[in-house]
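Omission of a single protein chain aside, the complex is shown with its protein chains in their original locations.
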Amino acid sequence: MTSTASRGTRVIGALALVGLVVTVVMGLTLPLTEEQLEYSRLIAIHPAIAWCAYLAFFVTALGSALYLWKSTRAPLWDHVAVASAEVGVVFTALTLVTGSIWGRPTWGVWWVWDARLTTTALMFVLYLGYLAVRRVPAAPDVRATRAAVVGLLAAVVVPINHYTVEWWRTLHQGESLAPGTLDGRFKVAMLVGFLAMTLAYAWLLVHRMRVERLEERLESEGLDLAIAERQAEAVAP
Amino acid sequence: MWRDAMVIAGRDLRIERRSRVVTNQVLPFALLVIVLFAFALDPDRGVLDRAAAGLFWLAVLFSALLAIQRSFAIEATDEARDGLRLSGLDPAGIFLGKALAVAAQLVVLEVVLTAGIAVLYGSELRGPLLLAATALLATIGLAAAGTIYGVLAAGLRVRETLLPLLVLPVVAPVLLASTRAWEAGLQGVPGEGWSWLRILGVFAVTYVAVGIAAFGTLLEDA
Partner (left out) sequence: MSYVLAGYGVSFVVLGGYAVRVIRRGRALARALPPEPSPPAWP
C-alpha cells in the first residue's frame, strides 16, 4: 500500500473535481445584480463552504457520541471525529474568510457582529479546542475518550451560543433559500456548489481518516519496526 | 449524591480557608483587572461608566478561570485525584461539590468586584434585585461548565493554556446575557434585563445536568 487512495476515493474525488470546476464556471458567469453587482457570484461557493463547515462539525459530534456509547465504541469513530474536525477547521476558516471577502464590498466592513458570523467564529475556536485536546499525548483510548467528550459537548455549545447571539443581534442576509428571492441561475449555481463541496468534504474526510489510522499504527508499531530494523542491521554480515 | 457533594465542597472550602489562595491571589488579580481596564479605557472619556457591566463580567470570567484551575490543582497534589476516583464517592456528587465550592468562591469575588466598580467606576448599583439574580444564575452556570472542562484539562501538563481555550467559547453566552442584564440594571431600567435571565437559567440547568451525567466518564480516564 503506497497511499491512502482507493477506488472509492478516486470516484468521489473525480466527481468532486468535476463538480467544483462546474461550480466555478457557473459561479463566475452569473449575471450582475442590482443590489450586489458582481459580488453575488460568491453565492456559488460561500454558502456551500459554510454548509460543509457545519456538516463537519455535526459529523465530529456524531463520531464522538458513537465512540462514547459503549456498545458502538471503536477506533473508527474516533478517527471520524478527529478527521472531520480537522477538515471542519479548514472549512470554517474559509467560511469566515469568504464571508468577510463578500461582506467588505457589500456591507462596507470586513466583519459584523451578527448571529451567524459570530456563531461561526465561536465554532472555529471550539474546533481548535477539540483538536488541542485530541493532540495531547496519551494512550489512544484515553485520548479518544477525552476528545469525544469535548466534541460531543461542543454540539451542545453551538446551539446555545447561536440562540444567545441571535437574540443579541441579527443582520446577515435573510434566508436566501426563500423561493422567489433569487433568480433561478443563482439557485442552481448554489446547489451545484453544495453538491461539489460536499463531495470534496467527503473525499478529504476519508483520506484524513486513513491518515489518522496510519498515524496510530505508526505510534504503536513504529517503535517495534525501528527496533526490528536495527536488529536486522546488527545480524547482517 | 448530595451528601457526597457536601463532603467535597466542604473539603475544598476548608483547603481554601487554610491556604487562602483565592483570597490572596485570585481576588487581587480580579481587582487588578478592573484597575487595568481603567488604564485602558481612560476614565475621563465617559466610556468606563457605560462599559462597567461588561468589564465587571470580563473580570469575573478571567477570575473564574483561575478559580477552576485552583480547584483542580489541589487534587493534583499527591495523586489526590486517583484518591477521588477510588474513594467510592458518587462522581456526580464530586462534580456538584467541586462546582459548589467554585461557585461559593466566585460569589465572594463578585461581591468584592461589585464594590470595586461602584468605587472605581462610579457605577450606581441600581436594580440590585436584578443584579443579584443575574449573578446567582451566571455563577452556577460558570461553575458548572468550568468544572466539567476543568477536570478534562486537569491531568494535562498543558492545562494552564488549554483551559481558557476550552472554557471561554463555552461561557460566552453567560458573558453576553449577564452583561446585558447588568447594563439594564445599572442604568435603572431593569425591566428589559430580566428577559436575559432565561438564557442564564437554561445555561445553568444544561451544564449542571451535563456535569452530573458526564463526570463519571471524565474521572475514569482523564
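First chain written, first letter: the chains are A and B, and each begins at residue 1.
The rule is simple: a residue touches a chain if its C-beta (ideal position, glycine included) is under 8 Å from a C-beta of that chain, and two chains touch if they have at least 3 such contacts.
Just so it is clear, the structure is predicted and the values come from calculations on it, not from any experiment.
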Chains in view that touch the one left out, judged over the entire complex: A
Full-complex contact with the absent chain, from A:Val22, A:Leu76, A:Val125 or A:Val142: A:Leu76
Touch criterion as defined above, residue of A:Ile49, A:Leu152 or A:Val165 at the omitted chain: A:Ile49
Residue numbers in chain A that touch the chain omitted from display: 1-6, 8, 20, 24, 27-28, 38-39, 41-42, 45-46, 49, 74-76, 79, 87, 90, 93-94, 97-98, 101-102, 104-105, 200, 203-204, 207-208, 210-211, 213-215, 217-218, 221-222, 225
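Here is the rule we use: only the chains that are shown with their structure count from here on.
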Distance between the centres, which are taken as Cα means, of chain B and chain A, whole angstrom: 32
Residues of chain A touching chain B in the complex: 68, 122, 125-126, 128-129, 132-133, 136, 141-142, 145-146, 149-150, 153, 156-157, 160-161, 163-165, 167-168
Residue numbers on chain B that touch chain A, as the complex places them: 148-149, 152-153, 156, 158, 162, 165-166, 168-170, 172-173, 176-177, 180, 199, 202-203, 206, 210, 214, 217-218, 220-222
